[in-house]
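The structure that follows is given in the form of structure tokens.
Left out: one protein chain. Kept in place: all the others.
Each chain gets a letter, A, B and C, in the order it is written, and its residues are counted from 1.
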Amino acid sequence: MSITENVLGDRQRLAYIASQAADSRLNVELETEGMTLNIGPQHPATHGTLRIIARLDGEQVVWAEPSCGYMHRGYEKLAEVRTYPQVTTLINRIDWLGSFANEVPFILAAEKLMEIEAPVRAQYIRTILFELSRIANVSLFLGDLGVQLGAITPVFIAFRDREYVLNLIESATGGRFHPNFDRIGGLKDDLPAGWVDETRAVMKKLRGFCDQIEDLLFGNEIFQSRTRGIGVVPRDVALQYGLSGANLRASGVDWDLRRDHKLPMAWDKVDWKVWTHPDGDSFARCWIRLQETRESTKIVDQLLDLIPAGPVMAKVPKIIKVPEGEAWVSTENPLGEMGYYVVSRGDLGPFRVKIRSASFNNISITPWLLRGVYVPDIVTILASLYFILGDIDR
Amino acid sequence: MSTPSSTQPRITSVAEVKAALGDRLVDSFHKDDLWLRVRTDAWKASMRTLRDTLGFHYFCFLSAIDWMPSPYGRGEDDPTEPTPERDMTIRPGYAGGATRLQVFARVANPVTHVGVTVKVDVDDSAPVLESIHDVYAGANWHEREAHEMFGIKFDGHPDLRNIYLPSDFEGHPLRKDFPLLARMVKPWPGIVDVEPLPGGDEAASGEEQ
Amino acid sequence: MNPILAEIPYWGQSLLRVLGGLVAVLLPAGTIVYVFLFKMMSFMQSRLGPMEAGPYGSMQLFAEVGKWLQKEDIVPERADVRIFKMAPVIVLLSTFLLVVVVPFGPDAWFTDFETGVFYALAVSSVSVLGILIAGWASANKYSLLGGLRAAGQLIAYELPMVLAVMGVVIQAGTMNLQKIVVAQNSGSMFGFDAVGHPYVISQFVGFVIFMIAIQAELTQAPFDMPIAESELVSGYMTEYSGFRFLIFFIGEFATAGVFAMIASVLFLGGWGVPFAWFGWTSIDDIDNWMNIAGPIIMLTKMMLLVFIIMWIRFSYPRLREDQLQRFAWKGLIPVALGNIMVTSILKVVF
Partner (left out) sequence: MAKVPGLVKGLGVTLGTLFNTATKGANTVQYPHEKETPPIRSRGVIALHQDNCTSCMLCSRSCPDWCIYIEAHKELAPPRREGGKPRQVNLLDRFDIDYALCMYCGICVEVCPFDALFWSPEYEYSEPSIADLLHDKSKLSEWMETVPEAPALEAGADKKKK
């Protein structure tokens, strides 16, 4: 919190916390005095700068609320002063672990407004890179999950195998973390020679990685006892809060934008499965992500065989002016539904971009979810909801 | 130019939506997606109808938009030149609009996977709107964001604190008349800075390049 | 009186004992940190670990100690200063008290208590006090939670540990650690004396319970809730820096070593080799070279046990505090009690 924050604001917040805590006092007989615990902004469980204010009764959480904004970079405002090609460099940095996936919905929205479509080859390569960034993102989640729950080794295994994917992304796009490879009308460049074979080999390694993580973590009885039945989100609540991605599918909603939205991408050309889980608990969310990583490797493998020959860039003018209109495009990003509502005024840059990032909605359920759990479960729940700070604060 | 394929599923029946909302619907726009504009006083009721009658259970986002063009442009003006004229007329977007500020939200049906964008006008001088956090619980944080970014008050919201900005922050950053300081404090380096020949450009009328 | 030291004046004996104690605590601790924490953990994670300081990073520990000694000794403003500063010392103290009763050879021991087991179990709980006051005196909510967790956990696991050791005591018929070693090595199983009679075989249940209990006593994963980096940001150690943190750090690994030594004494035959190999029949027959070989045999057994402790630590996630308590009170203690019952019945029968 900034130093300039006035006392009144703090007092209001404390009053609000007290009123909330009074509503849900758990230990009524003992009337013990609670304790307010500040988890964050610098805390290992928040992997970033999220702060969680938790009112505790012993180890039990009476009331908790996340306080975000420590990393607010004002991308919606910044996008208004940038041209369309410049915006992609910004939105790369929203979910910094799956950067390429961030670019795609924005580019698709701009293409939709311009009424053009990328060449088929570009669509296939886009889909492959999209899935690679999903693997890069989720594999880190799978490793980090271990750290959050106290196991040190999974994260190193994850970093080891994620490196292969990052190398692929870098050799194709030039950027490890921030590819900025997507252009309105196609891609910046074609793939370098030898990339396809390399990718096949890496996908095999990553399936091995998934098996290792499953043995090391998901099959572990301690892990299961820590996650099963913790942080259960029923279907209706998940929908109301706008949870998306694996979090939504873990609550039994069979909805994957890759399958259910008709986008000019190549997902419908290959055979893969949308996993759902009926439980809605932390274990279900983590398990769905593990399965999705496996599906992603399958998607990439199949697409590599199918890439058609041809150009990767449609004919677009050098100076891009997007016609007047409004467009909403969202895709199934590693973290969930990521969408851009682009309003254009026929100018070089967008008039307004509303960035609908998945983590913001995903994390907004925490005040509801954290009531009555134990302190270690805060970590479990936050880890299983899986957020990237840049994706919350934008 | 090829015909673009629809990037969103089409609304199966626009008439169905119109019938359900009745006279609360002011205007609608249908391209490959559906835009609705509802009456300001019927905002919450409309959202409730969308959820309960039409099955739009999934809350995607809520935000606002300031339709006034920015008086600062992209911050690329030469400070030595007079400020260029800018067209400051307010033109509303799809489904129309009568005010400078509009709130819009997107909800979707998790079964048919159909989404709809709902807009509502907000009075510019006293921007107040009913809160829909009890219709869609997820709207809570989005309304807090719209509140601090656009200065729109949401009636009935339990806790309209700032979510991103410090609590003593003044101004509403996403309004167009809020200057982006980063682009104000430094001149644009793209302004041409090529010293002409001492004798003037006419001295050499030879071929360029 | 220890026969080796009998000729030396009392002050000399004391000095030698202190030096011996330091070596017995710090040498295994350093070895454990280098072999397991630096190298084994790294290898399990596909990396090499420290490689720069000394050959294969073997001097890394000295570099770390040097680093910690240089650091500022930070005391939180609202901490209870005296208690805060005392806490790490208490934790390390318990380790030194513990090593006193461990026998390293036929004549290489510090003290030869008749009630050695009883003493060892008693002083091992002293470290709880250190941890508890460290958590309380830090004036930090995380530390407090960590300290309280540690107290609850160590009490819960002290009991199964005591009960597990009971089986050994019943079988050996003595509480003297030296005599337990002799009993194991001179014993035989059904007349078959090639490996003596290490109690890990006849007291396997007790051994497993003892290992689980020391895993919890040492607050190693999956029982590391008092430290819990991802929840409590190192719990009771949060506010410690510089050499006070170093003392905690040494304490952690030295205690691991000493507990592993006690486990090897109780279950693996300690410093001894089966007496039948060399035709010894009692402790008085043993040649003098065993005073040199004994500590090495002991160290080997200790490293084996610490390997298991660390292997589990690097592989498993953490349990939750309530799950841990449930496991101790509803799982381990009944099993340990059952083990005692079976052991005593068998003892009477045979």
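Some notes on this structure:
The definition used in the following text is that a contact is a pair of C-beta atoms (placed from the backbone, for glycine too) under 8 Å apart; a residue touches a chain by one contact, two chains touch by 3 or more.
The structure presented is a predicted model; accordingly, all values stated were derived computationally and were not measured.
Put simply, the hidden chain is in touch with A, B, C once you look at the whole complex.
Within the set C:Arg47, C:Lys71, C:Lys330 or C:Lys347, the residue that contacts the chain not displayed is C:Arg47. The set of chain C residues touching the chain not shown comprises 40, 42-48, 51, 311-312, 314-316.
Within the complete assembly, residues 82-83, 85-86, 88-90, 92-93, 121, 153, 157, 160, 163, 167, 170-176, 178, 180, 188-196, 212, 215-224, 307-312 of chain A touch the chain that is not shown.
As for the chain not pictured, it touches chain B at residues 76, 186, 188-190, 192-197, 201, 203-209.
The definition used in the following text is that only the chains that are shown with their structure count from here on.
Among the chains present, the centre nearest to the common Cα mean is that of A.
Ranked by distance of CA centroids from chain B, the top chain is C. Mean C-alpha positions place chain A and chain C at a centre distance of 44 Å.
For this pair, chain A with chain B, the centres built from the Cα atoms lie 23 Å apart.
Between chain B and chain C, the centres computed from C-alpha atoms are 65 Å apart.
Across the assembly, chain A contributes no residue that touches 2 or more other chains. Interface of chain A with chain C (complex): residues 35, 37, 43-45, 59, 146-153, 156-157, 160, 216-217, 220, 222-223, 225-226, 374-379.
Against chain A, the residues of chain B that register as touching in their complex are 1-9, 32-33, 35, 57-61, 63, 65-66, 69-70, 74-75, 91, 93-94, 104, 106, 110, 113, 115, 117, 136-138, 140-142, 149, 159, 161-168, 173-174, 176, 178, 180, 182-183. Only residues 41, 44-47, 141-142, 145, 221-222, 224-225, 228-233, 314-323 of chain C touch chain A when the two sit together in their complex.
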